[in-house]
Structure formats: C-alpha cells, structure tokens
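Only one protein chain is missing from this complex, and each of the others stays in its spot.
Labels for the chains are A and B, by order of writing; each one numbers its residues from 1.
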Amino acid sequence: MTEPALDIRTTNAHREIRAVVFACRWCALLGADRAGKERIDLPASFRIIPVECAAGVEPDLVLRALADGLDGVAVMGCHLGGCRHNEANRPARLRLLLLQDLLEIIGLDRRRLLLSWGTAHEGYQFAGLMREFTAILAGLPAVDPTLVRPC
Amino acid sequence: MNAPDRSDSLPILVVGAGVAGLTAAMDLAGLGVSVHLVERESHLGGQVMRLDKLYPSDHCGFCPVWTEGAACLSHPLITLHRNTSLEVLANEDGRVIALLATCPPAVDSDACIFCGLCLEACEAGGVRGTIKMQPAGLPSDPATQPVPYLNPVLCSRCGECRGACPTGAIDPGRLDKPPLEVRLPVADVIFATGFTERNPAMVPEYLADSHPDIFTAMDFEAWIAEAGPNAGQISRRLNGKTPRSIGFIQCVGARDQRFLSYCSSVCCMHALKQARWVKRRLPAASVAIFFTDLRAEGKGYEAYARAAAMEGVLLVRSRPGLVFRLPEEGGGSTLAVHYEDTNSRQLITAEFDIVVLNGGLTACPLPGQSGSDAGTGNACGFCQEPADVSRSVVQGSRAAALAAMRLARRTGGGP
Partner (left out) sequence: MSGTPLVLICTCHETLSRALPKHALRIGIISRMPAAHLEFVPSLCRQEDMDRTAGLLEETKHSAVLLAACSPFARGNKVIEGLARSNYAIPASLVDLREGCAWIHGGNPEAAAAKAVDLVCMGLAGLTRRERSPNFHVQRERRVLVVGAGPAGLAAAGTLAQLGIEVILADRMSRQGGLLNQIGRLFPRNTPSQEFLAPLLQDAAHPAVNFLPKTSVTRTDGDPGRFEARLSCDGQNKTVIAGALILACGAMPVLPENHFRSGELSGVISQLELETRLRKLEGQEPAPPGITGAVFIQCMAAREDARPYCSSICCPTALKNALRLKNINREICVTILHRGITTPGRTLEELYRQAMASGIRFVAFSPADPPKVRGDNFVNAVSLTDALSARRLDIAADLVVLSTPLRPRPETASLAGDLGLRLDGMGFVCGTEPMQPLAAPLHGVYLCGAVRWPVSAQDAVDQGRAAAVKAATFLTQGGVDQKRLFLPGSQSGIASIRAEACSRCGRCVAGCPYGACRREGNEVISVSGIRCRGCGLCAAVCPSGAARIPEQDSASMRAMLREIAPRIIQ
C-alpha cells in the first residue's frame, strides 16, 4: 500500500508544510547561509537543525520526525569526498538511501526523505532544493500516523 | 606544559595571506611564535579563495581555506593586517624594520554587521549604485564576510551611510585619507605574495580584448561559479545563450620567447577542471583543450586527465595560431580558432562560442628591500616557484620550519 501520488495542483493549498533539515555544520550549513546572504526568498516550511556531521543523523530520528507529523526530512552533508570527518558521509549516504527504501516499504513516499551532498557555495542550489522539496511535500497528504508508530 | 609565551621577542612577518602565507603563519603560531600577517586585499585566502572549485577533488576551494583563515583570525599569536602592503624592509643597526602601509577601507569588515542600513541610506540620499551588498570578484567567499562595497568613484562623500551605520563600520571619509603607516621591528620575514594573471591581450593572435566571450581562466571561473552572477548556469556573455562549444587554449603568453619563457604549472589542470565542469553541466557541448604539453604530474592528476578524456573532453596537442570573430546568423558573432592538429597534421578552423585563455601567471613582486641584507627572508608559494595548492602549502610550512629553526639557533632553544 503506497500513498497515491497527488497532483500538486489538486492539493489543499492551505495545509502548512513542515519539514526539518539536518544540515552538517560545514558545507551544508554554509550553503544555507549563503542563500541567506544572497537574501533569496524561500518558503518558510523548513527548520534547520545543525549537526556536526550527516553521519550522526540517526535513522530512528528520521522516522520519529515523520511519526510526529512532519511532512519531510532533509539530510544535507558535504560533497562526497569532501567530508571533514574522513569520508564519514559515504556510509551515511548508503544508510540513508536504505532508509528511503524502507520508507517505501512501509508505505510512505520515499521523497519525504531528501538527501543532498552539496558544497558550501551552493546558495542558489540550496534555495532550489528547498523550493522543490516544499512543492513535492505539498503534493503529498499528511503522514498517516498508523504507518509510523514508535513502539 | 603550555606553549611558551614569546610576546617579549620580535615577531615574524609573513607577507601575503594566501594559502602559503596562511599556512606559514598558522604553523609558526602553533609553535608559539608571534606572527604579523600582512595582506594587501581585504579578504584572506588569496587566489584560491576566488576559485569556485579545486582540482582534483572538484570541491569548492573555499571551505578548507576558510577553516584555516578563520583559525588565523582568532589565533591569539597572529596579528592580521588587512588592506596593508609592505612598503619597505629596512635594516637599521642590525634590526629589521618593516614599514607597513594600511589603507583602511571605507568599510571596516570587523565592525560591519552586514545589516544593510548603509545601502538604504545611500539609495535614498546618495548616488545609486555606490554601495553594493556583495563584493565584486569573489564568488567563493561566503563566510569571510561580504561586507558592503563602496565604489570610490561614484561616491559623493555625502556621509549618509556613516550616519545610518549603527556600528561606525562605514565611513567614506576613509577613502581620501592617506595610508596609515606602521613601523614594525621583526625577527624574520617570509614572503608569500602569490601571483597575478597577466592580461592575455598582449598576445596579438588571440585578440583577447575583442570579444566578450574570450575569458581568462579566473574570469571564466567567476562567470560559471555556482555562487556567481549566473547561479552556476553557463551562458555566453554576448547574448546569454547556452554555448555549443568551449575551447581552452593553454600556454598563452607562456613558454613563449616573446613573453614568459616558463611554465605556470597549474594551468593544464585548471583547464581540465573547468572543462570537466562544463561537460557535467552541458553534456551536449563540445569542449576542447589546446595544449602544448599536458602537465599532469601531481598526485592523482594523470587519472584526472584520463577521466576528462573519457568524459568527452577533446585534448588536442596544438598551439593555435589565431583566434578571430565569425559573424553569426541572426546577428552577433561567435569565435573561431585556427590551429594545426599535430596528430593529424591538418590545419583546422573550429568554431567556439567561448574561448578561455590560460597561461601567463606571474609572481607578484616581492616588496622592496633597502639596506644591506635586510633580514634573511625567504619566499614560499607561487611567488617563489609556480605551484599548485598542495605544493604552496608545503612550501609555506617549510618556510615556517626554516624561520623557526633560525629563531631557535638565535635564542639557543626550541619553542
């Protein structure tokens, strides 16, 4: 049983989209900061939680975020090969890709977990990602609480 | 056991806060030696900070350099003099005195909080366009504070900005003040003044000034930068359209008896980096590098060059004889490169929408010295010998090592 992919145009435009972004304190947060310095206008749907490294983002936390009713979770780390913690983002990426598969298996749209491995300049790219992410989440219904329940 | 306090002994002067100079300063400070770091520009990181990507990692140049720069800024043993040049190094009674001249910029980047009130005040009362919130020419510099840039030519000196600024950071009055001079006795000097790109217009056959789509390497970097004026999109400067073909010409004004006889060592890899980047963004574009000898001897460089070839970058051994304009249908013009393909020995004229000219990187001159044997300064980085980032930072550490060893011999002990 998977969620029907709704056409964005038929969405209830009044539903407020809420997403959390785990951004590593290095490249990812710098990219977001850059968007701020450029004063690029963005939807206010996301809240950033800085982390030391994307490798430290626990899959359990992602599931809890969705269980708590957040529409989506983004995990942003450094460019592959550019991780400050000796390539720790590589296993992190593999783990999170697996988590995307898991989401699909339990019936959630895998696009609710956004992964991005960018570099510090990319303020425009961060902005583009956030807009796209918000639009995708707006096209999905609220997370069904029966699909994700802590035990 | 803490690092010994050396505040009573003379500091070491490091001239230039590019990657070599930053490394030398940080290494010396790490050994407990006081350092005065002098930088002509207002930003740290020199040329590397201006690079959107580095080879062979294809990552931003900014992040690792910024870490070193930030550490430098906050290190208690490093005194940073920005917007400062070393005028003269004099020898007085056996002591080495450095004469520094600081032109305090209109905007003090330490006091500025980037609130933008100056911009509002200027637009209301001053000359439009005088203040820009982003500095020109530094795509790769998000976190070393994009202080407002005050154009000294347009500025009417009305002072509206100064009135609006809550911290006193901006003052157009500083534009017209004479430089502040500082006399600094130093124990030793390390030169790390880096390089500049020469204007390729000196090479007549490439007509560098004649067409907006002929770039130097650094110009092109700024043009296609992710955080640049086109947000990472690659377009023709002439008409904003997507380029169909891009050509890189190496050894422009270099390895050439008319101009510089030596090799700048970094341009081949730099062209490969930009070529691969273009190919990633525009897979349909035709990308060619015209080289004399493809220098890819560093760690991982040959593999990088092979990857470029596999990705469809054409590597043509040739030194083109002419670059000229070709009128285009519908107005405007594109460029043509006339060359001999030395593999096939054919003379070919190929069209390119963009041409990037690489070469002719010259060391910045070492500031003047007067008096006999003014200090035992040593040079590191590109100003001493053309070098890439890895080599430059190694040379910076080496210069720090030699300076520290000299200091140890003089004081009869280690740090």
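Quick note on the criterion: contacts are C-beta pairs under 8 Å (C-beta built on N, C-alpha and C of every residue); 3 or more make two chains touch, one makes a residue touch a chain.
Since we're looking at a predicted model, the values are computed, not measured.
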Per the touch definition above, residue among B:Leu54, B:Val337 or B:Val356 touching the missing chain = B:Leu54
What chain A residues would touch the chain not displayed?
-> 16, 18, 20, 25, 29-30, 32-33, 35-37, 39-42, 44, 47-53, 55-61, 64-65, 67-70, 85-88, 91-92, 95, 127, 142, 145, 149-150
Could you please point out the chain B residues that touch the chain left off the display?
-> 1-3, 19, 23, 26-27, 30-32, 54, 57, 61, 64-65, 67-68, 70-71, 74, 113-117, 142-143, 145, 166-167, 255, 261-263, 265, 293-303, 306, 317, 342-343, 345, 385-387, 389-391, 393-398, 400-402, 404-405, 408-409, 413-415
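In this text, only the chains that are shown with their structure count from here on.
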Interchain centroid distance [CA atoms averaged], chain A/chain B, Å | 36
Interface residues, chain A side, partner chain B - complex | 26-27, 30, 33-34, 37-38, 78-79, 81-82, 119-125
Chain A partner, complex, touching residues on chain B are 52, 57-60, 62-63, 66, 114, 134, 139-140, 142-143, 146, 225-227, 231-232
